[in-house]
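Note that one protein chain of the assembly has been removed; the remaining protein chains are unaltered in position.
The block that comes next holds chain A.
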Amino acid sequence: MTQVPVIESKNLDLTFETADGPVAALKDVSLQIGAGEFVSFIGPSGCGKTTFLRCVAALEEPTGGSLTVNGMSPEEARKARAYGYVFQAAGLYPWRTIAKNIRLPLEIMGFSRAEQEERVNRVLELVDLAGFGGKYPWQLSGGMQQRASIARALSFDADILLMDEPFGALDEIVRDHLNEELLKLWARTGKTIGFVTHSIPEAVYLSTKIVVMSPRPGRITDVIESTLPQERPLDIRDTPEFLEIAHRVRDGLRAGHAYD
């Protein structure tokens, strides 16, 4: 793919000043993400994968290097509402129904009432929650809540979707199902997705590109371009091709730990 990168990071550094001295959360991270790519960030805790995503979202400020989102600084991109962010927890407001939760960003961004209505219905359909708009979050299962939070991030049609371990708290059966759904959703919407995960199969199954990271300091150890086809049924995970990529991810993770 020879497009202008949607997200481009060059020698990005982020050092947190803590009571025990500086901690290098990100060190010399360079990466390009093209339009429509599905990029997973995988690595052990403390490798900076979430921190990198937060830098892209302008929720953290890098201390060195450069980072652009849609050709703008992350701060400008945030103000231009260039991305939807899905957090680890669904974080739905308990005092709002599902439909009203999804409406929250639309209210803030000043969409008209009719437009809000239409968009809420569309994204509810997209995440397979049509008919649940009037329910309160506690009436839904964890998986459904997380789908609602994805719908909320999709509702205002940002081109970029940033997901920070969105399925981390769910059981494996629900997770498999949501992974499949997410791929379909990605195919339908053509969004650029940044996806943080702990799980090797999840990363390999979902991604067009897998970024393997390691801690102390947080850095990229390998970037794997997936050779899997666009169309991915769940049983693709038993093919030799899939296992080979998974093996390479595992090697990358191990390399990062070599001197521990």
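The rule we apply is simple: a residue touches a chain if its C-beta (ideal position, glycine included) is under 8 Å from a C-beta of that chain, and two chains touch if they have at least 3 such contacts; residues count from 1.
In this text, contacts and distances are computed from a predicted model.
*Asks:* Can you pick, from "Cytochrome c oxidase subunit 1", "ABC transporter permease", "Glutamate synthase domain-containing protein" or "FAD:protein FMN transferase", the UniProt protein name of the chain not displayed?
*Replies:* In UniProt, the chain excluded from the picture bears the name "ABC transporter permease".
*Asks:* Among A:Ala35, A:Leu59 or A:Ala187, exactly one should touch the missing chain; which is it?
*Replies:* The single option touching the absent chain is A:Leu59.
*Asks:* Identify the residue among A:Thr97, A:Gln116, A:Asn179 or A:Thr221 that touches the chain left out of the display.
*Replies:* A:Thr97
*Asks:* For chain A, which positions touch the chain that isn't shown here?
*Replies:* Residue positions of chain A that touch the missing chain: 57-59, 78-79, 81, 83-85, 87-89, 91, 93-97, 104-105, 107-109, 136.
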